[in-house]
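Below, a portion of the complex is reproduced, with chain positions unchanged.
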Amino acid sequence: MMTTGTKQPTSPESSLVSIRTDELAALVEGQLVGNPHLILSTLAPIEDGNPGSLTFIRSKNFASLWASSSCSAALVTQGVEVPGHDPETRALIFVPDADIAVIKILKAIKPQTAAPNIGIHPCATVHPDAQVHPQASVGPGCVVCQGSLIASGVVLTANVYVGQNAQIGQDTFLHPGVVLGDRCTIGNRGLIFANCVIGADGFGFLIATPDRPVTKVPQIGTVEIGDDVEIGACSTIDRAKFGVTRIGHRTKIDNQVHIAHNCIVGDDVLLCGRTTLGGSSTIGNRTMIGGAVVLNDQATVGKDVKIAGGAIVLDEIHDGETVLGVPAMPARTALANAAASRNLAKFCRRVDKALKKLDPDYKPS
Amino acid sequence: MMTTGTKQPTSPESSLVSIRTDELAALVEGQLVGNPHLILSTLAPIEDGNPGSLTFIRSKNFASLWASSSCSAALVTQGVEVPGHDPETRALIFVPDADIAVIKILKAIKPQTAAPNIGIHPCATVHPDAQVHPQASVGPGCVVCQGSLIASGVVLTANVYVGQNAQIGQDTFLHPGVVLGDRCTIGNRGLIFANCVIGADGFGFLIATPDRPVTKVPQIGTVEIGDDVEIGACSTIDRAKFGVTRIGHRTKIDNQVHIAHNCIVGDDVLLCGRTTLGGSSTIGNRTMIGGAVVLNDQATVGKDVKIAGGAIVLDEIHDGETVLGVPAMPARTALANAAASRNLAKFCRRVDKALKKLDPDYKPS
C-alpha cells in the first residue's frame, strides 16, 4: 500500500485491541496453522507490518511476501499456498475469504461514529408539520422543513438541512452539512457524507438569442435515492427538470462526484471520485466507473461495464464492455493507441525521413 | 431523454395539476389543433409519455416521433410540421416557441422552494452592526457578520454565513450552507445553491527557495457577482489577490465549478459542471463552456466562444470561435485529429509495413 521509494515516514498500521491468535481464529471461524499464543495488536499491509501485526493473504502474490514479512499472523483465503511458513513462530488462519474475514474484524474493532442522542436536539429546528420518528436522532443545527418524513433510526448529525416534503428511510445516516432538497428522497440504510448536496436545480437554460437573454428552465423534478446507497463528501446530485433523477439500490458514490439532472443510475453501481455525469445520462446495473470520468449529456452506459479513470464517454457503451481513453473506446484499441501516441513525435520524424529518402519530392511539413 | 437499452425502470413523468387541452391553449395563448377536452396530468418527453401526458415539439426530429408517441398533447413551435396527427383523439397546441411555452407551464406548476419566514429566525446570529432589511428572511443557523448589508427580499435559508462588510442584493436566494466571505458582494435576483463558497483566499504562494519555505501571499481582494447570476452547489469562487474576481450579469454557473482568484467572467456566460478557471483567466460575454473544462492560469477566452466539454485551454481563444480538445483548438481541426487519433495504432502499423516493403533498410522501431 505504501512504497518506500519516496522515503516519507509512514505509519500504515492500525491498532487492534490485543487479541491472541487462537481467539482470532475462533472469532473468524478459521483454521489455525501455527502458534496459537501470539498476541496481535495491529493490522497492517503484508510488506509494512511488525511483530504483533495481523495481515491478510488473498492471492499468490501476497503469499510470496509472507516469508520475508515481519507480521506475526495472516488471514489466508483457503486454497492459496503460502511458502516459507514457520508454524512455531508465526500463525496462518485459513478462512473461505480473507477479505471478508478482515471486514469482520474491522467491523468488530471500528469505533462507533459520533452521533447525537436519539430525539431532537434543542438547537435543531423542526417544523411542527414534519414527521420525525421518536427513534430518530436530529442533532444540533439541523433544520427539518414542513411535510418531511424522518424514519426510525435515522441520524442527522449536525447542521443537516432536510427540505420540504423530503423523506429519509430507516437507519440512514447523514453526516454534518448535508443538504437534501425539497421533495427528494433517500431510502433505507443510506450513508451520506458531509456537505453532500442532493436536489439542487438541474443546469437547464434556454441559451440567449438576439431577442432574449439566457432563460432559466424551471426544474420541478426530484431526486430518488435507493436503499443501501453511500454518497461521498461534497458530491452533488441535481433534481430532474421534470420527472426524477434516480440512484439505484446499493450504488456507491465517492467524493466530489457530480450527477446532473435526469440521470438514471442503476443498482450496484460504483462511481469513483470526481466523476461527472452529464444531464440525462444513464448507467446500467453493476457498472464500475473510475475516478474523474466524464459522461456526456445523454450518454448511455450499459450494465456490467467497466470504465477506467479519466475516460470521457461521448455517447454509448454497450453491456459488458471495458473501455478507457478520450473518447472512451474498447480497452485493447485504447491501449494500442495510447502506446502509439506515446511515441508519436519519434514515429513522425522516422516516417518523414524514410519518405524523403524514397521520394526526394516529399515535403515533410 | 431516457433510453430503453439498459432496461432500468424509469419514471420520467412529472405531475401536473390536471388541466384540459382547451384551458392549456388559453394559458399559453396558443392555437389548438385537435381535441379540446383531453385531460392532461403529466409532463413527459415525447418518447416516454402516456395518455394524459403533455409533451413538446421544437423541431422536425421531435415531430417525427409524434405519430408513435403515447402522449395526448404537444406544444409545437409554429412552422414545424407534425405528420400523423389525429385531431379527434389528440391535441397539438401551436405557439411561437414551444420551449418558452413549456417554461411558462413549468413556472405555473413549480412548487415554491421552502424558505424561512420574513425576519430573523431566533436561531440566527446577526451582528448588531449588520443591516438586514425588514423584508429579508434570515433562517435558522445563519450568521451575518458586522457591517454586512442584506437587501429587501433576500432569503438566507439556513446555516448560511455572510462575512464582514459583505453585501447581498435584492431578492437574492441563498440555499443552505452557502458561505460568502468578508467584503464580497452578490447582486440582485441571484440564486446560489447549497454549500457554494464565495470568497475563499486565492491560491497564491511564493514557492520555496533554499532560503525560505513556501510563503503565503496575503489575498486582500474581493469577489463581485453581478445581477441575475446563478451558481451551483459546492462551486467555489476565490477572492482576488488584490482587486476583484468578477462574475458578470446573467451568468450561470453549474455545480462544482472552481473559479480562481482574479478571474474576470463576462455577462451571459454559461459554465457547465466541474469546469475550472485558473487564476486571472478571463471570459468574454455570451461564451458557453461545457463540463470539466480547464482554463490555464491567465488564459483569455473571447466573447461568443463555445468550448466543448473536457477541453483544456492553454492560452487564448478568439471571439466567436468554437473549440474542443486537449489543448483546445478549432473544432474542425480537433475533430479531424481525434478521428486520426482513434485509428493511430492501426495507421502506424500500416505505414511501418508499407515503408518496410519499399525500403528493406527501414527500421519500424
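To keep things simple, chains are lettered A and B as they appear, and every chain counts its residues starting from 1.
By our rule, contacts are C-beta pairs under 8 Å (C-beta built on N, C-alpha and C of every residue); 3 or more make two chains touch, one makes a residue touch a chain.
Model, not experiment: these values are computed from the prediction.
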> Quick one: 2 copies here, how many in the whole complex?
Replying inline: 3
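Simple rule for what comes next: only the chains that are shown with their structure count from here on.
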> Which integer distance in Å separates the CA centroid of chain A from that of chain B?
Replying inline: 25
> Along chain A, where are the residues that touch chain B in the complex?
Replying inline: 123, 125, 141, 143, 145-146, 159, 161, 163-164, 177, 179, 181-183, 195, 197, 200-201, 203, 205-208, 213-218, 220-221, 234, 236, 238, 240, 242-244, 246, 248, 256, 258, 260, 262, 264, 266, 274, 276, 278, 280, 282-285, 294, 296, 298, 300-303, 312, 316, 319, 326-327, 329, 333, 336-337, 339-341, 343-344, 347, 350-351, 354-355, 357-358
> Which chain B residues qualify as touching chain A in the complex?
Replying inline: 1-3, 5-8, 10-14, 43-44, 99-100, 102-103, 106-107, 109-111, 113-114, 121, 123, 139-141, 157-159, 175-177, 191, 193-195, 228, 230, 232-234, 250, 252, 254-256, 268, 270, 272-274, 286, 288, 291-292, 309-310, 326, 338, 341-348, 351, 355, 358-359, 362-363, 365
